[in-house]
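Before anything else, here's the structure in question.
Presenting chain A:
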Amino acid sequence: MCRKRWVLLPLGLACARGLIGQELPRLQARADSLAREWRHAAAVADAIDSLERARVFVGHDTIRVGALTIVTNASPLPLREAAVRAWPLIDSVYGDDARQLEERPYAIVPVDPDTTVERPPRHNGTEIPWDQDVASLTLLLLSTVPVAPADTALQRWLGGEVRPLIHADVERAGVYVRLVTAPFEASRRCLIGDISACRDALDLFGRGDPVARWYRSARERRSVVLNTFTGYFDRGTHLATLQACANGSDSACTQLLRSLPPGGLPRPLTHDARTTLVDVALHLGGRDAYHRLAASVGLPIADRLAAAGGIAIDSLLSRWRAEILASRPTPVSLPPWGLWIALGWTILFAVFGLRSSRWRVN
Partner candidate 1 sequence: MFRVMLYSQWKWSRLIVLLGSVAGFALPIISVQGAARADSSPLQAAELLRTVQSWGVLYPVLAATLGLLVAIASWTPDHRGRHVYALVLPVPRWRYVLLRFGAGALLLAAPITAVLVGALLASWSAAIPAGLQGYPVALAVRFALAVLVAFAVFFAVSAGTARTAGIVLALIGGVMLVQVIANVARVDLDLVGKLQLVVLNWPGPLAIFTGRWMLIDV
Partner candidate 2 sequence: MFEHLDARSPTPLYAQIANRIRVGIAAGELRPATPLPSVRHLAAQLRVNPATVVQAYRELETDGFVEMRQGSGTFVREVAPDRRARERAQQATVLVREMLARAGHIGVSLQELQVAIAEEIGVATS
C-alpha cells in the first residue's frame, strides 16, 4: 500500500504538468481528488499503524471527548484535560464534519524528554515530551486536528489548513494592526470601509491582474519591488529593469512584479486575515458550514465562503470588517489596575523615606 501511493502521486502530478494550458481547472480538480485520496489513505494507514503499535505497549489508552479520539500510551501527559478544552473549539469550527474524527484519531507517543536512549524510528504518531502542560497540549491538539485536508485551491488561498483559532480575539487584533499599518492602498481602503477593496486585499476577486489590484499606486509597486525583491531581481536579465524601476519607471516595476512565479507576489493582508475571515464564515454558517466549504470544490473562493456562511460575500466581508474593528487592540499598555499599583508603590516608597535611619544625627 505504501508503495502504491508513492507511485500514484508523481504520476498524477506529471500528468497535470504535461497538460497545463489545456484544461487547468479540471486537471487541478483531478489532482486535488487524487491527493485527497492519497492523504486519506495515508491517514487511515497511519491510524492503523498507530493502533497496531499501541497494542504492543502495555496500558495503551484511547481517550474520547466528543468525537475527538486520542490513541496514546499511559503517561503523565494531561491529555484528557487538553482534549476537553480543545473539543468545543474543534466542534464549533468543523460542526458536523467533526464526526469524522472518530475514525481519524490523534496518535500521540509520549516520550521521556530527558532520556538519551535511542528510540526506533516512528512512522506515525506525534512524539511529545511528557512534561508538557495542558495549555501547550491543547495548542498542539488544535493545530494538528486530523480532519480530512481541504482541497489545494482553498489551501493555496488560505495558506494552510482550516484550523480552529486558538485566540480569536488576539488574531483579530493582529489583523486590525495589519489593516492599519500595511503600506497598501487596498488594505487602507478596506479599513475605511470600501468592501471591494477588502475583496482585493483578501485576494477574493475572480479574475484580474493581482499586481494592479493589490498595489494600486506606482509608489506601492516600486516600494514592493525595492523593499522585497531587490535581491531576487538583482541579477541576469532583470537587472536593467530593476534599475529602471529604481529610477522611477512604473512600467518596469509592474513588469518585474508580473514576472514573479505564481504565488510569489506578496498579498496585502497576511494569512491571519484570511483565517479570521474563514472563522467568521464558519460561525455564521452553522454546523454544516465546514461541510459546504469543503464540498464546493471548483468554485471561486469568494463563492465558497459565501456558501459556507450562507450569506452574500459582501455582507460576509462587512461582518468580518466589523469584527476586526471591534477587536482593535488596547493601545497604551497600562492595565486598568496599573494606576492603583503605581500609586501604591509610590506611597510605599514614600513611607520607606519616612522610616529612614536618617532621623537621628550621627
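Here is how the candidates were picked: all candidates are chains of the complex that A comes from, given by their letters.
FYI, contacts are C-beta pairs under 8 Å (C-beta built on N, C-alpha and C of every residue); 3 or more make two chains touch, one makes a residue touch a chain; residues count from 1.
Owing to the predicted nature of the structure, the values given are computational and were not obtained by experimental measurement.
Candidates 1 or 2 all belong to this complex, yet only 1 touches chain A.
Across the complex, candidate 1 is touched by residues 176-177, 179-185, 187-188, 191-192, 217, 219-220, 223, 328-329, 331-335, 337-339, 341-343, 345-350, 352-354, 356-362 of chain A.
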